[in-house]
Every structure is written in structure tokens, then in C-alpha cells.
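Missing here: one protein chain of the complex. Every other protein chain is in place.
Chain IDs A and B follow the sequence of writing; residue 1 opens each chain.
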Amino acid sequence: MQNKRRPTKTIIYLLLILLAIISSVPFYMMIINATRDTKDIITGFTFVPGSSLIDNYNTMMGYVNIWNGFKNSLIVAVSVTVLSGYFSALTAFGFAVYNFKGKNQLFLFMLLMMMVPGQLGLIGFYELNKTLGLLDTFIPLIVPTIASPFVVFFVRQYLATTLHSSLLEAARMDGASEMKIFHTIAFPIMMPAVATMSIFTFIGSWNNYILPLVILFSPEKYTLPVLMGFLKGSQVAQNLGSMYLGIAISVVPIMIAFLFFSKYIITSIGAGSVKG
Amino acid sequence: MKKLDYKGYYFIAPFFAIFLTFNLYPVLLTFYYTFTHYEGYGEPQFLGLDNYVRILTDSYFLEAFINTWQIWGLNFALQLGIALFLAALFSDLRINIKGLGFFRAIFYLPNLITISSVAILFNIMLDWHYGSVNQFLLKLGIISEPINWLNQPFTAQASVALILTWMWFGYTFIVLMAGVAGISKEYYEAALIDGANRWQTFIYITLPLLKPIMLYIMITSLIGGLQLFDLPMLLTDGLGSPDGSLNTMVLYLYNQAFRYGNYGYAATIAYMLFLITVIFSGITFKSMYREAKVTKKRGNK
């Protein structure tokens, strides 16, 4: 048995490493290219970094203040992640635990609305925000994500396997209010699901392009993807190294954040299974 | 049947307040456009049901419908297969694979890059003469002459499906693992004691308990897959070349609206797509639900 298992394990690891390489090659290329100049990039790809990182950085900063965009993106993405995580947990809890009139219809309604293709809603959304006086603010980018059907759907599905009504009953016996039960008992149980979805929400918001492009007018409010678009339309587009550097600056930090966050999920998963 | 509890409304109220404020108006406006001829500016002209009559006889839409299913089907099968395989590996107590956090993060990397960067990247890699994909396959001797990937309907569709798999298998894997994490370790330990093999553990413990998460994956992937458009748009000429094989439903919608200015018709396509999504989601729900019943019965035995 022992002899048989060793090679299997090696093969599995080799397979995983191969998959990991396939997944990370474009990333590596991007980071390497951020340190090379245009001529080198055109001639082909190498695995060795170039020496033009500082030049590329200066060229790029001559056009846009990428750190300001970084700050804006961070404000938006963090707010979105927190709001959508909290309110989705709240909504999913409401759907999973209570039995009320029209519950199934409302859930179905929510599911139906996420099936409508969104491409054409842009003009209506713009007009709505014009009416509400919210154009050129972060609010249209942040507040609507309180209603994130996909996240609610996921957390509810997760609760279906993990939440036991006995836990809630016990808490109610102790005289805890419903909100308190949600915050102290249900939310920790939902945490792995919320955290998982938070990654996607954060990245979705971080990469969101068309909405901020249309909603924001003031350059000092531009988010990173809009600034990258700005770069694409300018002379910098000729300087491929600077373009790659811009993309790298917008991606690498979230990659690092993600790695940390990923660790956190594992800990919360551990906590979850102890309770379950 | 539990007794009715109005407190649930408090919990879902914020969601629906925001939802109705921001989402409903655009959605209904779009619905109104389906009955009009509207070019995206000025006043829409009322047409009645003309757009609906047109879409039922539109061969381009039918083509788009078939293409979307072909691309999504291939992608989904591969993506779910890989993700399930990985989930089975990592949930197996016996082999006890280390580094879940690391691999999970790495597998998710392709999803971090914006779709336009992905398209640029693969455009270069799939180039007939200069692309690294052909260079690589030629060097290995797998093919004897370069393949013009994006010029043949089959290879073009397969390319898109594979790129999508590459982008999304990590996501599906993460979601599956979140579900696996919700399964109590006791089940696995019990299975181990009972002498269940790897396959049995996966089929009889992991899969049934993952059912709600699987349903989530099925439904969201279906919705996302049927709305596939940016990759086909960016990889070739944006019209669905070669031979219309990359003309997906939302690409068609997009072109009708933003290329040709037929907003009303584009809105009709959106609602047809909505209907199609509803129907297929319904079928998925129904079949998953029936299976769930069957498993439960088996469990009782």
C-alpha cells in the first residue's frame, strides 16, 4: 500500500504544479514586460527581467497619477465588498431561516432579475442617477451592490448545508434578539461563504470599467481601469512597457491581498467545521 | 410547515429597497424598447410586436443560439470536470494534499486579469505565423503545419471554450471548496472507518452534500455562459468571424445595439435571452430537485 501511494502522490503534485504554471504564465509575462522597453517586448518573450522599470514608471506618471486612481479604486472596492458581504448575509439569512408570505416568489423574482442581460440597462441607469443627482460620485458604483443576487444565492445555498435550526432555537431560548442571533451565531457560520464571495466581489469591482467610465467625469475621481483606458488613448500606448507596468500596478496588489485573504478563509473554514 | 414569521421581511428589506431603486427602472425601460423602433437617441417609435416576429425568423439569432450553447457546453464540461477532480483530490483525507491555499490562489490568477488583456494575450499567442501556441505544438511534433486557429469555425469555438475554461476553473474550484469546507469532517472520518474507497466517498458523501452549491454553480454558470460575449468580440473582428461561428447571442445583441443602432431589436434579443435563461434554469432546478429526492430516499435506506 505504502509503495503504491507514493507515486500517486507525486503524480498528483506534478499535475497540480503543471496547472499552476499554466495559470500563472501570463502573469509572469506581464510582470517581466513591465520592466522592459517597447523594442524588447516586440522582439519576443524572455524570462529575464529588463532594465527599463524606472523609465516606464516615469513615462506613465507623466500622463496619469496612477496612485490616485489606486486610492479611488480601493475606496470603491472596499466599500462594495463590505456592503455586499454584510447585506447579502443578512438577506440570505432572512430567506433561509424565516418563513414568510411571498418568500419563494421574492426569491424567484431575485433570481429572474439576474437573468436579464445588463448591456442595455446602461442608459436607463445613467438617467436614473441623473435624476437622483448622483452622477460623478462613487455612490452609483457602491450602493447598488447592497443588492447582489449572486452573493445572496450563494450564501443561501451554503446555509442550506451548514445552518441547523437547533442552534437558533437554543439561542432564542437564551432570550437573544433576532439581530443578535444573526450577528453572533449565524454570521460566523456564513463567514467562509461570505469571504469567498468577497474575493469575487472585490475583484469584480476592482476591474469594473464601463460603469465608472460612464458615471464619473472628474479626472481626480477616476478609478484604475478608467485611467488605464486614458493611457490607452494617449501616447503611452506606444510605450508597451509602461502599459504593462500600469496593468501590473493595478493587478499585483490585489493578487497579494488575495493571497492573504485566502489564508484568512482557511482559518475561518477551520473555525466553521469545528462548530459544525 | 413552520409557522409564518414576519421578521424575515426586516432582513430582506434593505436588499429589495436598493434592488428596486437601481435595477428595476433600467430593466423595465429595456422591456418597453422591445415594442419600439429606437436608435438610442430621440423618441422611440411604437411598433407593436414586430420585433418579436422578426426574432422568431432571424437565422442570425438561431445561429447565435447554437454557437452559444456549443461554446458554453464544451467550456462548462471541462471547467466543472477539472474543478470537481481538484475538489475530490483536496477533500480526500487519505492523500492529504498540502498547499490548498497556495494552489487555490494560483488557479484563480487567470480570473484576475481583465478580459481585454486576456484577449490581447491570446490574440498574440494564437497568431497563425508568430503565435507561441503553434510554435510550441510544432516543436513537439504534435502538428506538422501551423493551424490558423481563429480562421476555422471549429478551432475558433474550441479556442474560446478553452480560454474560458482556463479563466474560470479556479473560480469553480474555489466555490466547490467553500462547499466542501461546510461539510463536517466527521462524515469523512466515518467513511474512512467504514472502509469506503476514494471514489465511493466522493460519490456518496461529497457530491450529495455539495448539491446546493452545485445548483449554484450550474445556475450562475448558465446565466454567465449564455451572456458570453466579450471574448468572442475581442478575439476576431467583433462580427463573429470565422463564418459566424463566434457570433453569440449577446454579441449579436451588442452589435445590433451599438454597431447598427437598432436598440429596440437589441432589447428584444435581450428579452428572448432572458426567456431562454429562465426556461433552462427551470429545467436545471427541476432535475436537480428530482435527483435530490432520489438521493434522500437512498440515504434513508
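Keep in mind that, in the parts below, a residue touches a chain if its C-beta (ideal position, glycine included) is under 8 Å from a C-beta of that chain, and two chains touch if they have at least 3 such contacts.
What we mean here is this: contacts and distances are computed from a predicted model.
K.L.:
One chain isn't displayed here; going by UniProt, is it "Thiosulfate oxidation carrier complex protein SoxZ", "Imidazole glycerol phosphate synthase subunit HisH", "Carbon-monoxide dehydrogenase small subunit" or "Sugar ABC transporter substrate-binding protein"?
P.N.:
"Sugar ABC transporter substrate-binding protein"
K.L.:
Looking at the whole complex, which of B:Tyr9, B:Tyr60 or B:Phe85 touches the chain that is not displayed?
P.N.:
Selected residue, touching the omitted chain: B:Tyr60.
K.L.:
In the whole complex, what residues of chain B lie against the chain that is missing from view?
P.N.:
20, 24-25, 28, 40-42, 58, 60, 124, 127-130, 134-135, 138, 145-146, 151, 237, 239, 241, 243, 255-256, 258-262, 278
K.L.:
Applying the definition given at the start, please give the residues of chain A touching the unseen chain.
P.N.:
42, 63, 104-105, 108-109, 112, 122-123, 126-128, 130-133, 135-136, 209-210, 213-214, 217, 219, 229-230, 232-235, 238
The working rule: only the chains that are shown with their structure count from here on.
K.L.:
Between chain A and chain B, what is the gap in Å from one C-alpha centre to the other?
P.N.:
One centre to the other, that is 17 Å.
K.L.:
In their shared complex, at which residues does chain A touch chain B?
P.N.:
Residues 5, 8-9, 12-13, 16, 19-20, 22-24, 26-27, 29-30, 45, 87-88, 90-91, 93-95, 97-101, 103, 106, 110-117, 119-125, 127-128, 140, 143-144, 146-147, 149-150, 152-154, 157-158, 160-162, 178, 182, 192-193, 196, 199-200, 203, 207, 209, 225, 247, 251, 254-255, 258-259, 262-263, 265-266, 269, 272-273, 276.
K.L.:
What residues on chain B touch chain A, complex-wise?
P.N.:
Going by the criterion above, the answer is residues 1-12, 14-16, 18-19, 21-23, 25-27, 29-30, 33, 40, 86, 89, 94-95, 97, 99-101, 103-114, 117-118, 121, 132, 166, 170-171, 174-175, 178-179, 181-185, 209-210, 212-213, 215-216, 219-220, 223, 227, 229, 250, 253-254, 257, 263, 266-267, 270-271, 273-274, 277-278, 281.
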